[in-house]
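Excerpt of the complex: some chains, original placement.
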Amino acid sequence: MDIAEELRAIEQIKALKARYWRGIDTRDRALLRGVFTDDAITDFRDSTQSDDDTQLKRNPDAFVDDLFALLNGVVTVHHGHSPEIALRSETEATGIWPMEDWLWVEDEASSLPFRKLNGWGHYHDTYRKTAIGWRIASTKLVRIRVEAE
Amino acid sequence: MDIAEELRAIEQIKALKARYWRGIDTRDRALLRGVFTDDAITDFRDSTQSDDDTQLKRNPDAFVDDLFALLNGVVTVHHGHSPEIALRSETEATGIWPMEDWLWVEDEASSLPFRKLNGWGHYHDTYRKTAIGWRIASTKLVRIRVEAE
């Protein structure tokens, strides 16, 4: 790859991650599912402090289904900040993204154990270039701080 | 356009939008006015929940004048996050920007109906390349959440 092709890959990966967050926060199932490879790993064990493996999946369909069920009646905002994207090969890349998120639970019937959450941390991602473009191959969220009430 | 020219356009558009926010938050009239085309559309009807059309303008001079009058005695911060920028032609582009803003009303005489506002949403923009560089041709803010007190 020449310089311009490398930079294009980085820009495409940034926009890919932007679609991930917009897919969650606007509840756009096709947009969100479309950012993942079919075997993508989603690892939210650290960020949810879960002992079991319900927060570790290698099934992006189930990830989207479970997430949208969990977020029923919940307004969310996820913001990603200055990333470090590194190409490892023509078809593989890694990324570290500082993030902040908010969850406002509006539905009294929600199973979430808080009414409002504000969190901070870093995503540690891998990306793979497929026939239809760059996709998230794995994502893991590591928290710095969570405030819930 | 070749790849490098496309990427340069995207970088110029990102810096353009950064000047827009810095122009507002540092009250720099020339900086803010300079980011718009002369016929730019500014649409804040959704974000201000206005029934009338005072929040929809095709007059960037009036937009800046009215905004700075409204924000007299108000400290503001506007932050833009990971964007999705797409070139539509050599002279046209679109952008979606997640955002967060804060308004702190310090002047008791302010007409704003709150003392503090914290908001989240997405800007949906179009950009046009003019003889003096890329400019914002239209911007529309769609809110996800507003907290005012």
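What to note about this one:
The chains carry the letters A and B, assigned in the order they are written, with residues numbered from 1 in each.
The working rule: contacts are C-beta pairs under 8 Å (C-beta built on N, C-alpha and C of every residue); 3 or more make two chains touch, one makes a residue touch a chain.
Keep in mind that what you see is a predicted model, and the values were worked out from it rather than measured.
In this structure file the full complex is assembled from 3 copies of one chain, 2 of which are shown.
To be clear about the criterion, only the chains that are shown with their structure count from here on.
Superposing the C-alpha atoms of chain A onto chain B requires a rotation of 120 degrees, rounded to the nearest 5.
Rounded to whole angstrom, the centroid-to-centroid distance between chain A and chain B, based on C-alpha atoms, equals 26 Å. The part of chain A that touches chain B in the complex is made up of residues 3-5, 7-8, 11, 14-15, 17-19, 21-22, 25-26, 75, 77, 79-81, 83, 102, 104. Looking at the complex, you find that chain B touches chain A at residues 2-4, 6-7, 10, 81-85, 96, 98, 100, 120, 122, 144-145.
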